[in-house]
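Left out: one protein chain. Kept in place: all the others.
Should a chain be cited, it is by its letter among A and B, assigned in written order, with residues numbered from 1 in that chain.
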Amino acid sequence: MQITLHLNGTSHHLDVDPRTTLLDALRHHLGLTGTKKGCDHGQCGACTVLMDGRRINSCLTLACMVEDRDITTIEGLGTPGNLSPLQQQFLDHDGYQCGYCTPGQICSATGMLEEIAAGWPSHASDSLDAPFDLTHAEIAERMSGNLCRCAAYSNIVAAIRQAAQETRHEDAA
Amino acid sequence: MTRHLRVDGPNHDNRLDHMAQGVIGQPLNRLEGPLKVTGRATYAAEARPANMAYGVLVQASVPAGKVLEIGDAPGALAVIQDKRMIRYAAQGLDEKGPTSGPDRIEYMGQSIALVVAETFEAARHAAQNIVVRYKPEAVPVDPESVTPELPPKKQSAAGDVDKAMREAAFTLDQVWRTPSQMSAAMEPHAAIAEWDGDSVTIRAALQMLSSNRKQMADALGIRESKLRLLSPYVGGGFGSKLGINAEAVAAAIAAKELGRPVMVAMTRQQVFDLAHRRSETRQRIRLACDAAGRLNGIGHEVLVSNLPGSEFTEPVAQATPFTYQAAHRQVVHAVARIHRGCAGSVRAPGEAVGVTVFECAMDELAELAGIDPVELRLKNIPDVEPTTERPFSSHKLAEALREGAERFGWSGRRAPGQRLEGEWFIGMGMAAAVRVNMLQESRAKVTLVQDGTAIVETDMTDIGTGTYTILGQLAAEMLGLPTDRVEVRLGDTQFPPASGSGGSFGAASSGNSVFLACEEIRQQIAKAMGCDERDLTLQDGMARAGNVAKSLSELVDGTITGEGHLQPGKTEKSHRQATWGSHWAEVAVNRWTGEVRVRRMMGVFACGRVLNEKTARSQCLGGMTFGIGIALTEAMEHDPRDGHAVSRDLAEYHIPSHADVPSLDVHFLPERDAYVGPLQAKGLGELGICGAGAAVLNAIHNACGARVRDLPATPDKIIAGLEP
């Protein structure tokens, strides 16, 4: 079937099998392989992208169901020469090793920080009332949908906290 | 020119400490990092050759027997059944392909055919619905149900442990069990094969390209020279990509048959079925000590399993012969031949579960003898390797124990059950860390270009360990260049054959080859400068000797090339080589539900020279987290009737998540090991896991009094040891 995807600010017209997931549309049809397939069942988070600004698992999303949504993938967040603040902090804190879960971690963290800014609580929050401190436990719980077998977790949380602090300072300035 | 070195004796030169660039050891960001954080690094399944077809493996749904007939696959281009297709993955460093002939089934889930279609969606559907007729056979699947083999080479004994047990002041005799565990690297195994005439290029997820090329050429029945393997980026390995697996062989066969490129990516479930598992283990440990805590007897009796005929058996007791002294010692290594999936190397084969269990036993003995667990270990560190009386190449266990105790605040540890915060018992535990050290033959080529850049080429892989970065740092240090002037090219069998990534030997082996290649280049520069190489200083693109200073562009006419070739030598035998450390954990155990949370964890490690403090630390963080998984969450359960992997996805097989892991601390002890090559660097990728789980398990006991000897320590097993 013919579909149109709005990706990273550009529209793409595709002819796909209705069974094609957003993840496979990205990887097999558009050559956007930054979004990774780790489990294909929503159990690892490597395929995380942002849909209308929210983080989702692209592996459990049919491409034909998200035609009029704005999709942002890792390729849309920054380039090697122009890293997003989170990408820069992942680099500086060594928040990755093999790099395979990394795009998903970064997309997830991007969406997660918006969720905190919107005052969403988490399982780790003592109270359901915002605001929430960016403690290790808060970040780790909110990022638990992104598995990392190299186990850069410690560094990933440090990278996210640093990026969030810097963004806050910028906002305050 | 090739500079060759066989490591036959010590090297006390510490040449890297006399270089001027000052980048080796520095915590630099990964060279390939910008590509990884922007999604531009491309892994196995991430090329798109024109006209590519998609293949999906068909798996056996019986545990053993023969495939009689495979039906049609409507909607598919082809169903590939070829006698060259392999039954299970090659083991690390194999030089031949693994057993082929997919019509014979050895375990449930084995690959028996490949369905190829125009799209992934069509191939998957066809593969899922293909009708297969079997002649099934009944086979044993429970390691306790068969009489195990006792491979003569794997048994060892000195003295009389039974007697030591009878005469000891304190004894411990307990049995532990660990379940099958999986590497579960985040990138599923995948391959893209493309033929050009009688030559094939396979892009795959592999850790050790030079031996993988031998395995693949043998499996396909072609000459090595007709085969090129590409693994520029590998999404984690942890042993699971040491040897070629079914998807790559099938992709190559299908691509030839169809005359077009074919991609085969395993599903996550297939990875659980087809990648090597770490064997489950049963470990009986006997310890006998005198009243002062001096060990007199050590027994370690192990039962592991594998398929009939598989040579690999989990070397559980590998570190037992040399970690602690005792006059009477015995290692029994039994292998049950059963039909669960093939067992092989998973990160730190042997010590990952062997040291973990042994260090739990030491904790129990310390408690029985009323001795502090740190003291018990300090009292039993041997001066030379027991039995063989070989010297150690270096030995940092005592220092790691003392420094760790100090840094962690060990003196604040209380008796079990004494610290309750709300619903949570708090406790501390520790363990020693030890892992054998190895080198492997490795080659690299380095090219210094007139413009002051350098290129490093080797078929080494970077599976997340930091190879790109440390090899770049090494070349930069040796050649006096900023690291951004060095390009590192890996993962291509057209480059000189390297050790590959495995057994923690990658950094030291490939690093030494790059070091040697650079020494060769330095020699040539020294010649141009008219000085001795030892008197040559290279820094920021300038060469200096005495009062003479010249830029490299003046000295290099075009390019200078050097090749390095490292081989392990006599020091492998003359010295016991190992890496050492200590693990420390503080946990909270819920008094009602038995949930465990690791609150603090720290490791102190000695691994010879640290090549990049940042990537080295990350290796340790990864290992320690594997330790948390072994202690608390990871178990691949097998069906009791047919042995199939029941926990075969990432929702059922619980690798630790973010929330399971606190901010971890890592400290390195400065060390130069003279017996492991001119880098004085040893392996690190596995040390972090060896014993880490024991620190957690011992902390659980200290928190709440429960001893869990059937791993992992999930809530059900903890509550069994708590008050009703």
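One rule holds for everything that comes next: contacts are C-beta pairs under 8 Å (C-beta built on N, C-alpha and C of every residue); 3 or more make two chains touch, one makes a residue touch a chain.
As a working rule, contacts and distances are computed from a predicted model.
Matching "Tryptophan synthase alpha chain", "FeS assembly protein SufD", "Xanthine dehydrogenase family protein subunit M" or "Oligopeptide ABC transporter permease" against the UniProt entry of the left-out chain gives the name "Xanthine dehydrogenase family protein subunit M".
Remark: the absent chain touches shown chains A, B in the intact complex.
Check A:L5, A:L26, A:C98 or A:M112 against the missing chain and you find that the one touching it is A:M112. The residue touching the chain not shown here, chosen from A:A25, A:I56, A:C101 or A:I160, is A:I56. By the touch rule set out above, chain A reaches the unshown chain at residues 1, 17-19, 21, 40-42, 45, 48, 51, 54-57, 60-62, 64-65, 108, 111-112, 115, 118-123, 125, 128-129, 140-147.
Think of the hidden chain as still there; on chain B it touches residues 61, 108, 121, 124-125, 128-129, 269, 422-423, 590, 592-595, 597, 632-633, 637-641, 644, 646-649, 651-652, 654, 656-660, 714-716, 719-720, 724.
One rule holds for everything that comes next: only the chains that are shown with their structure count from here on.
Rounded to whole angstrom, the centroid-to-centroid distance between chain A and chain B, based on C-alpha atoms, equals 28 Å. The touching residues of chain B, counted against chain A in their complex, run 29-30, 32-43, 45-46, 48, 54, 119-122, 125, 183-188, 233-238, 265, 267-268, 463-466, 614-615, 617-619, 621-622, 624-626, 649-651, 655-659, 661-664. Residues 17, 19-20, 24, 27-28, 31-41, 43-44, 46, 73-75, 77-81, 83, 87-88, 90-92, 94, 96-103, 106, 124, 136-137, 139-141, 143-144, 146-158 of chain A touch chain B in their complex.
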